[in-house]
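Shown here: the complex without one of its protein chains, the others still in place.
Moving on, here comes subunit A:
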Amino acid sequence: MALKNLARRAFWSLSSSFSRHSSGLDARIISNRISVNWLSSQSDKWWPKNQLNLDNGTSTVDHARRHFQTCATRLKKGDLSRAQMVASMPKLDEGTQGEKLFDVPYDEQTNQFPDEGTPNRLFDGIRFADLPICDINATPNNTIMTLSNSAGCVKIIHSCGREGFKNTREGTNIAAQATGITLATRGIGIGMKTVRVTVAGLGPGRMAAIKGLTMGGMNVVSITDKTPVPWVAHPRPKKRRKL
């Protein structure tokens, strides 16, 4: 408030011609005034709702709101409304529910994990090593599922695109679930009722596809993770996206 009054007084007290012998304070006020006029032309572009208000709201003069930062990049960083917008956007779904969960109970007595006798263990009368395999490739934009026999010979391929979803809708958990249901129905049709599942990738369809399989009537016996995790980035991936 005091600063604004000082600026007003200085503006009206000085003549139109700028004197070389004016004090340093006046020179500063003149230069600020010039920059404020330029800022006023940009103010509707830049003024975020919750930046620091340098006037107390009682001003009748239509002047530009002055920002603390004059550099655009620094202004953007302090822009709380943009941060609020980003925070309010839906979270990216990578199908990794349980990744940060600490209270998942695990019973040590039941055989939850494989051991040396697993390949010969029977599930519905079939050896584990002879069970058909369902491979799920869950990418951010699509989910592709294949059913193959125990040798790895692929019998059925199905994906969200083939299911009828197109473009962005392929990369959703609903699409993956629908794909899983259809694949399960087709798999049961060719005689694959009990299956072991392999999952690769982090995408919305990672968990939803397996859920779809069980909803379609398939008996999922085990879940294996086959996500390729390179420890050396080779071939060199693309550069980061600038958001």
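Here is the rule we use: a contact is a pair of C-beta atoms (placed from the backbone, for glycine too) under 8 Å apart; a residue touches a chain by one contact, two chains touch by 3 or more; residues count from 1.
Methods note: contacts and distances are computed from a predicted model.
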Name the omitted chain as UniProt records it, choosing among "IBH1-like N-terminal domain-containing protein", "Elongator complex protein 6", "Telomere length regulation protein TEL2 homolog" or "28S ribosomal protein S21, mitochondrial".
"28S ribosomal protein S21, mitochondrial"
Cross-chain touch to the chain not pictured, restricted to A:Gln84, A:Thr118 or A:Thr185, is A:Thr118
Sort through A:Gln97, A:Asn120 or A:Asn149 and give me the one touching the missing partner chain.
A:Gln97
Contact set of subunit A toward the excluded chain (per top definition)
94, 96-102, 104, 106, 110-114, 118-119, 128-129, 196, 202, 206-207, 210-211, 214, 219-231, 233, 236-241
